[in-house]
Every structure is written in C-alpha cells, then in structure tokens.
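Note that one protein chain of the assembly has been removed; the remaining protein chains are unaltered in position.
Lettered A, B and C in written order, each chain numbered from 1.
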Amino acid sequence: MAVSMPQTVPTLDVLARRFREVRDRTEWLCAPLSAEDQTAQSMPDASPAKWHRAHTTWFFETFLLRPLHAAYQPLDERYAYLFNSYYNAVGPQYFRPHRGLVTRPGAQAVGQYRAHVDAAMLDLLEGRAPLRGDVPAATIELGLNHEEQHQELILTDLKHLLAHNPTWPVYRERARRPSVTPPALAWREFSEGVYEIGHGGRGFAFDNEAPRHKVFVQPFALANRPVTVGEYLEFIGDGGYRRPELWLSDGWRLVQERDWQGPLYWLQDGGARRAFTLSGSLALDPAEPVCHVSYFEADAYARWAGARLPTEAEWEVAASDQPVAGNFMESGNFHPAPGDGAARLFGDVWVWTQSAYLPYPGFRPPDGAIGEYNAKFMSGQMVLRGGSCATPRGHIRATYRNFFPPDARWQFSGIRLARDGS
Amino acid sequence: MAVSMPQTVPTLDVLARRFREVRDRTEWLCAPLSAEDQTAQSMPDASPAKWHRAHTTWFFETFLLRPLHAAYQPLDERYAYLFNSYYNAVGPQYFRPHRGLVTRPGAQAVGQYRAHVDAAMLDLLEGRAPLRGDVPAATIELGLNHEEQHQELILTDLKHLLAHNPTWPVYRERARRPSVTPPALAWREFSEGVYEIGHGGRGFAFDNEAPRHKVFVQPFALANRPVTVGEYLEFIGDGGYRRPELWLSDGWRLVQERDWQGPLYWLQDGGARRAFTLSGSLALDPAEPVCHVSYFEADAYARWAGARLPTEAEWEVAASDQPVAGNFMESGNFHPAPGDGAARLFGDVWVWTQSAYLPYPGFRPPDGAIGEYNAKFMSGQMVLRGGSCATPRGHIRATYRNFFPPDARWQFSGIRLARDGS
Amino acid sequence: MAVSMPQTVPTLDVLARRFREVRDRTEWLCAPLSAEDQTAQSMPDASPAKWHRAHTTWFFETFLLRPLHAAYQPLDERYAYLFNSYYNAVGPQYFRPHRGLVTRPGAQAVGQYRAHVDAAMLDLLEGRAPLRGDVPAATIELGLNHEEQHQELILTDLKHLLAHNPTWPVYRERARRPSVTPPALAWREFSEGVYEIGHGGRGFAFDNEAPRHKVFVQPFALANRPVTVGEYLEFIGDGGYRRPELWLSDGWRLVQERDWQGPLYWLQDGGARRAFTLSGSLALDPAEPVCHVSYFEADAYARWAGARLPTEAEWEVAASDQPVAGNFMESGNFHPAPGDGAARLFGDVWVWTQSAYLPYPGFRPPDGAIGEYNAKFMSGQMVLRGGSCATPRGHIRATYRNFFPPDARWQFSGIRLARDGS
Partner (left out) sequence: MAVSMPQTVPTLDVLARRFREVRDRTEWLCAPLSAEDQTAQSMPDASPAKWHRAHTTWFFETFLLRPLHAAYQPLDERYAYLFNSYYNAVGPQYFRPHRGLVTRPGAQAVGQYRAHVDAAMLDLLEGRAPLRGDVPAATIELGLNHEEQHQELILTDLKHLLAHNPTWPVYRERARRPSVTPPALAWREFSEGVYEIGHGGRGFAFDNEAPRHKVFVQPFALANRPVTVGEYLEFIGDGGYRRPELWLSDGWRLVQERDWQGPLYWLQDGGARRAFTLSGSLALDPAEPVCHVSYFEADAYARWAGARLPTEAEWEVAASDQPVAGNFMESGNFHPAPGDGAARLFGDVWVWTQSAYLPYPGFRPPDGAIGEYNAKFMSGQMVLRGGSCATPRGHIRATYRNFFPPDARWQFSGIRLARDGS
C-alpha cells in the first residue's frame, strides 16, 4: 500500500530488534496453518499465506540485500519473479490471480527462504555483512511496516478462504469475553476552521500521509463509537437491503447482482444470527461493532440513520488528540469486541470515510520502484481510518490512510457516523 | 445528472419562451438523423436519440403535467415505464442496455409524443390549463436544464454509434476553419487561502453545485489553455502508452486490456493522423485541443508533462472571474476548435479534474424522485469542468460539476494542466 | 446453412419466374416493418431484417453478377464488406454482433440495393446481359434457397426482437382458427434393416444432404404427431423443470443459470398461460404443438414421457413416403396450428432429433467460398427436421437437415417422440 518518510531515524540495533519481532509475528500468525491452508487463493484480490510470507521476504531481498549486501547470494533466482507483487520498475510479475497455482516452492521451502533472508538481514543490521553503502534505515522501516500490512492481509485473506469451507474451520479458538453493553450513541462536536492534517514529521509514516497541509473543515459532529450489530439488524429489519432510496446507484446494483442481504460472513442458521469468524461459526453479539460491510452498505446505513460518513479530514481532526488504544491483532481476538464503554477511535474495525483516496496537495511519491508503493493506486478507492482487530497495534496512527474499493467487504471494515454541525 | 435550486425565479412567459427554444433545439439536433440512426444503441451507457427525445418529454409529463395539469391525458400510459431512466421513486424502469431494442414507438411516434406534451406544457405555461396548484418554475427550469444535458448526450451517443459504421457517416458537414497556432503554454498563478466555491444563489444550478462553502486551497498555477493534439502526439511518441510508470494502476490495466494506443476515435490511415468526427473522418489538426481521452489518459499525460490535473476547487477559483465564452454547441462545429489565441476556460473540451465526484459539505438532495437526479451517482466518478463543443452555451457556468467514470472516453473530454504553486 | 447439388437443372425462364417470386416474398415479409423494426438486433445470433434483405442480395451480386455479368456496376462497393456474412474466401466481414449498429444504409437504401441487383439479375436471366460465361443454374437455385432460409430467419429474428418490447407489438394480425382436438398419440412402427437416406439426385438439395447412403436402423416407432402444449403443461406440472434426473447435465445447468420455467416466449399472466407471438400476446391453445423449446427441453420431455427423440435417420425413413403438406409460412399463421387430426410430419414445428449435425459418409463440400455454406458448421449442433410454420412450403423436403445449437430456442422448434421398436 504505501511508502515511508521517516524523519527520526531509528538506530540499527533498534531496527534489528524490531526486525526480529515483526518477522517472528508473521510466522506466529501462520503457525496454525497447514501447507494446504497456506497455498489456496480464494479470489484475485486475496493471496495465499505462503505468498505473503515469501513476498514480504522478497521485499527485503530486493530493496536491501541485493543492492547493499556485498556477499549476499539469493537462495533461488526465480523468486525474484515469482514474489514480485506489482513493482513494474523491478521487473515483470507472475499473474496475480494464479498465485494459488504455484504449489512449488511449498510452505516449508518458503520457510527456508525466510530463514535465508533473515540471516542475511541480521548480518546486515548487526554489522557482520560487507556493505556497498550506508544502511538506509528508512527502507528497513518501510519493509517492516510493509510486512505489518501483510500480517493483516494474511488474516483477512485466510478468513475469506476458510469461509469457502462448509465445515467452518477454526483458525484459532477464541476466549469469549463477556458481552458488555456499548455506550449510548453520543456526538462529539467540532467547530469549523482551518485545521492541519497529514503526517508532520516525527516517526514513520507512509508517503501517502504527507505532506501535512491545511484544510478547511465545516462544523461537524462524530459518533462516540462504531455502529453495532444490534443497530445494523434494525437497519436490515427496516428493509435496508430492499429500499433503493437508501443506496448509491452503484451500491444498489451490487445489492441486486450479488444478492446482498447482510454483511459478508453472516450465516443464516434458523432464527439465530451467526457469522463465520476466524474461530469458526459464532453467534453474533448485538453489542459488537458491525464488520465486513462495504462502503456502499456503510453509506446506506448512514443515510437510513439520518447521518452520514465522516470525511477523512474530520476523522483525523477528531483522532489527533486520542490515544492509540483498543482491540488490535495482539489481543488474539481477530474479531471486533463487544463495546466496553470506551469511546475509542482506534481498533476493532476500520471505518469507511466518504473521502476518495486521492493525493494530498503537494504529494510527491519517492523515486524508483518504491514510488509505486502507494501512488499508483489513487483511483477508484475510498479511505478507511483507525485500524482493526487484525492490525498490529504499533502499526496504526491518526494520520494513517487505508484504502479499498467501495465494494470490498473482506477487510474488517465497519461504520462510524458523522453529521453536520452547526 | 442533477437538480435545481433556483433562487431567482423566472416568470412564466420567460419560461414559455425558453421552453420553446430548448425543445426546438433538440429537434434541430435530431433533424439529420434517420429513423434508423435514432434507434440503435451502441453500448449500455449510451442511449438512442429517439430515447433521449422521449425521455426528456417524459420528464415534463411526469414531474409537471401529471401532478399539475388537471385536464392532461397521457398519449400512451406505457411510456411512463418505457421512458423512465432511473427514478426508482416513480416506478420500475425498462432495462437500460436494451433501449435500442424498443423499435416501437418509432421516431415519428416519438415526435407525436413530444408535440402532445409540448402543447400541454404550453397550455400550462401560458395560462390555458386548469391547474391543481402553483406552477413550480424551479421544476420547469430543471426540466429544461435536464433536456440541455441530454442534447449533449444525443451528440456524444450518436458519435459513438456512427463510429461503428465503417463507412464513416457524416452527421453534419463542417466548415473547416483555418488553423490558428495556439498560444504558448503559460501558467496563471494563484495564492493559497480560504476560497469559496459552489453555487451561491442567483440563477439556476443543479443541487450538486450547492451549498457554497469554504475550502482551503494551496498555492497553484493553472495552464492558460487545454493540451493540444500536437502535444499529445509528443506524449505518444515518447512511449506514453507503453510506460507503466506514467499510469495509475487501474489505467495501466485498461491500456493493456483494451489496447489503447491513442484517444478514442483516432484512426490509423497510413502516415496521417485522422479521427472520426460528427463530420466524418477528418485529418487531425495539431493545434486543436486533444479530446476523447479518459481520466487515466489525462492523468498519465499530466505526469509525463511534469504537471498534474487541477482539483475542481482550483479550476473553479480560476474560472470564477472568467467570461463564459468559447466554442459551444451553437457553433455547429461539434468538434474542438484549433486555438485562436484566447485563453479560455469554457468550451471546446470538458477538462478532467483530479477530484472525485462527492457531495459538498452540507449537501442535501431534494425530497422525492427529483432527489435521485444527482445524489445517488456520487461514487466511482471524477468531476469534469468547463463544458465542451457539444454543450449548449447557456447551460454552463463556473460552478457546474459534470462527472463520468475515469475510463469514459466518449464525451468531449480533454486535459488542462495544473501544478503546485509556491 | 448449406449448398446445392441440383441434378435436374431448371431452365432460365423457370428460374426467372422463381427469382421474382422469392424476392417478392422477402419484401412482402418485411412490408409491415418500420425502418426501426428492420434495424435492431436483439442478440448476436439474430440479425436485423434490413441486414437479411441486404445479405441475400449480396449473395446474388457476389456469386453471380460480379463474376458473370460483364456490364454490372455495383451500387456501392462498401456493401461487399458490410453484407458478407461468414465467407472468409470472399473477404473479411463486419463484426456480426454489431449488425444492429449499422444504421446506414437504411431500410430504404437497402430497398434500392435490392432493386438494383434484381434488375441486373433479371437482365442476366432473361438474356439481356453480356455474359462472361454460362449462367450456372445451380448457383441461382442455391441463391434462392438461401433467401428462403433467410425468410424464416427474418421471422424468427423479428419475433426475438419484438419480444423485448413490453408493449407486445403485433407483426401481423392472425385469424384465430377454431381449436381442434389433436388425435390421440399413436405410434407408427418400423422394422430394422439397412435403409437409404440422404438426397439422391432429383431436384435441388443442399450439399449437407448428400450423398445418399446406407444406414442400419434398429426397429423403432415414431409418434403420429408433435407433442402439444397441453402435454407439455403436464410435464411442467409434474416438476419437469425442477427434477435434475430428467435432464442432460448441460441442460440442467442452463435450467438453473437461465431460470427456465417453460418454453421461450411463454408469459405469466395470472392464471392463464399466454405466449408472445408474431400476432402479439395470445392465449395458449393446449391443442397446438409446443414450440420454442431447446434440444435440452425436448430431450427432458421425452425422458419424462418414457420415450426418446428420433434419430435423423429414423425421421427420414418415416418421412420418405409422406406428402409435404402442413402449416407453412404461406398460411400466414406464423404460429403452430392446433391439431386437426392429420398425422403430418412436415410443418408447424421443426422437431429436434437426437442426431448431432455431422457430415454424411463421403460428404464433400464444393470448392471455393460456396463450400463454406454448410461444412464449417458441423460441430456443436443438433439436427432438426420437417420445417415449421415459418418455412416456405417449397423449401422443405424429407432429406432436409436443419441444425442449431442444443440451447437454441428462438426457432420454431418442437418435439416428436420416438421409442425403440421390437
């Protein structure tokens, strides 16, 4: 998705420690997966777990080891082609929708590839490698953030895959937390004015978060919490999926073509509402944030509720003074948590904004292949904010811009309402 | 496309005169067309001329005569269904991609339908009709502006249709104007600040142009004229359609899938560059504005040229003090004119902006079916500004927001460059 | 469809008279059609009436006038390309699915094309034209039979087009004949043995009917009449469209994908069964032969009825001693007639056989472009026999092989049962 502009450069030993942590977490995420689980690809937009493990490794090999490590020997030259995702400047790429057909190298061989690159990277980070130049800490940071993005995708792509299995496989068992009544819907008001948004300089950020710039924001109010399953059931019960006046035209077409009757992964099981989760089929808790809705569904819900979705500027203005805390990947839930009273802006579900994913004023992608990271995807997508239950905690921040097409539902995407202020 | 918020209400006799003018111009546009020409539909996004003639008539019948004219008798009740475009609140609609299969009523019967509705409308406007309430001048204005939009579509849809005919039919012969060297590319600078854009109140505007609101605009510069055919040929000659680094990812995919090698309607005829026009196959003039490019091509060209597309706010700021003058439908060219030294912002070609078509802050669509006019199309499209050689002169203004999907090429769409200021 | 091997050559004055008759009948068929009706194309497999009128004319121009008539001047050279259907040996062809987009030449200009070619052809046939060689009576016969095939297609393609019009247009009003109870189903038995089938020599036949050859036929029985609407309703009522065990696998897939619930053109209108016909929407008569079913439906019905479809050899053995009489195009019904007691093998509906359309033993297509007439279509299609209510009476014979893909429903195709004999 995007490229780094770190201003405060971490030291190499800090990077080495973080490198180990991030790389280990990827393996931990894939540990419950069989070789078969890691191989299949359930749609062109999703990738096999095995591929994610290899591609994130390829990133370090391609952008650090090959140019910098004077003694590095690639394990297999064919991986340069097989595991390039979309970097035209690096070379051609294997046809994306066929990633699930590359059964060799297998999951074990990919593990060897990871070990091979990890050893060389740690030699490089810990001063044991002959170098062709200075170690670019920024590129290493980018590689680690890149891998964190793929950690979330490993989970969302896996969920999409397992949902095709009528036996409802369990990825990891989940300790059910007692349901807690969510706080009543309340609105935080913001006054109009010129605000600054975008990444300002300290710490890592992707290129698409910069430059920091002024925006004029009209008065608005933002909901204190995401829309819940219980609220969404009211929308459905009120004919939400049968009333064209609630929908954008493109959305209404999809409702009919794809026969949408509820969020992705919801199951019909007699009277009770259940959903497929990474812990198998579970009963839906009305108190938990609704999840796996498209932009179109989020927009239709908001219209039904007499509200609207926030712009990304509004969300960021509201988030700029909030702590980054909530239900993230590290909780091991891999599912939104029933509300516990906290009015948090981060975690649980990404929230759709009504902002198209477009360059900020003055945006300049980096030169070379790295410049392809984010810039070329700036069409046809909407911005999501805030991170989810599948996002690594340290990965998210107030300026973070996620983006997906408006019909995408396989991410942990939910709804937070906004309305015009006065 | 959109809905009116007229503040200054025209008198009924002004409306009656304008009604005659607009309705007559539609017929004048279709006069050179045979019954066959008026029937065929060359793609789902285009409609037969006959359908445009009937649908614009249906608009007056549905939103004015039926509710208001106490003695009105519809000519044929089945037209209510056949000629509804997309108003779900009014009722179901005939399947859009099959409009070309409705051979009856024919072109002549559609003429009778127009005459029938015109007579009743003029009775209404000229005080001869028994009324059920006040005549809503705003709805009449909307109906006329709606018909003007369809006048442009009659031309663009017709061009798309005739381009399928290998005999290159002539719609109307064109008096070739002597080519004039366009002015050198120059930049008009604008300083940063809070500006107001959007329709403010006087005269007709569609609902999507309101409300007028503040935006913060960074310093920028706007080109004095559109990109020419000659300039675009340099882009092509420099490998413009073969270099992925110039393109958005979605655009590059289309370049390959659809084998784009130049703008729509360009023909290869030995050495010379020719294009299909509404006057048949003509040699391209390097001095004329390039036309029939998609957003993706406009964006790629701008990147190649070291510039970018303007935002819609930038364009409107620049246009707000400019006269609405240029090469419009009334010129009878139906093609962009070679530059004549004028640095105009209106006419010739719509210019793609880098702004997604989204609601303005505080936007509220009208209640009822009329509210479907614009609001439900606010996803997946980009804003174009300025009008074209197929736009009626009186139809365009600085706040006017046109919108099409980024791959659309059959409108008279071109390129105007912008760049960051300092 | 196919090519001639006439053995008994008609004289030129006979041909001239027949030429006039056939050409006039085409115009008579199109007389009720507006220019619009003649232009639209409702699917790639169907063609506009205007195109049929022009293509049959092109046939005479291409295969007779150009090579033979020393003084012939084509009316428009571009027609050579526009109206070639599929003869690669003659040159490239306009893209078939876009035939409905060629609005020029219009219906009137096509009429002039017909008159131009007719005049030249009659000069040729009546001795007024300078010739480059002998007049090939066989090719003229072929051209006339070719035009008769297109006469049937004009009707079936038109019916398919008008069925898209929710106003159910009437092509020609029909005098309703009093319904007559069809005869009880009875079986004519045939004993096993070596039979001869195929065209033997006298009179015109298409190349695919030759050579006459021996086949071994097992004992069989053939039904005395086609399956009726009443019988087919029993099949539907017994779950015919919901029971996979009755269907070929490909057929069952189509039933589900296309949601088939009855023959093409059947309408649901409250309790009563109606169908769209060339005389508009009419009540179905249980006594009339069921029509507009695919091979898959015919096969499923036969299985349900404890019978099977005949092979083409069986049908031809049974037909070889039967008179060619029945309800043909000339009746002006353009719809199957309710049974009147006659046990006829010809007319009303083509009947699907269980024989794939393949070359007869020893089949040799003619040299040159004419060899493309039938031979290259010998894959993926099933043979139909007997002619229909849209077939010219003089066009059909016992050896005639019609062929369509097994999913085709827009021809007047019905069912005649067979069963194994003993």
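Please note the rule applied: a residue touches a chain if its C-beta (ideal position, glycine included) is under 8 Å from a C-beta of that chain, and two chains touch if they have at least 3 such contacts.
If you're wondering where the values come from, they're calculated on a predicted model, not measured in any experiment.
Considering the whole complex, the hidden chain is in touch with A, C. Across the entire complex, the residue among C:A109, C:V135, C:L185 or C:M378 in touch with the chain not shown is C:M378. When the full complex is taken into account, the listed residue touching the unshown chain is C:A89, out of C:V14, C:A71, C:A89 or C:A325. Across the entire complex, the residue among A:R17, A:R132 or A:H164 in touch with the chain not shown is A:H164. Of the listed residues A:E36, A:D259 or A:D321, the one in contact with the hidden chain in the full complex is A:E36. Even with one chain removed from view, chain C keeps its contact list with that chain: residues 86, 88-89, 192, 194, 213-216, 218, 244-245, 247-252, 295-296, 299, 354-356, 358-359, 361-362, 372, 376-380, 406, 420. Although one chain is not shown, part of chain A still touches it, namely residues 34-40, 42, 50, 78, 81-82, 94, 98, 100-104, 106-107, 161-162, 164-167, 169.
Throughout what follows, only the chains that are shown with their structure count from here on.
Distances between chain centres, each the mean of the C-alpha atoms, put A farthest from chain C. Centre-to-centre separation of chain A and chain B, using mean CA positions: 38 Å.
If you average the Cα atoms of chain A and of chain C, the two centres end up 59 Å apart. In chain A, there is no position where the chain touches two or more neighbouring chains simultaneously.
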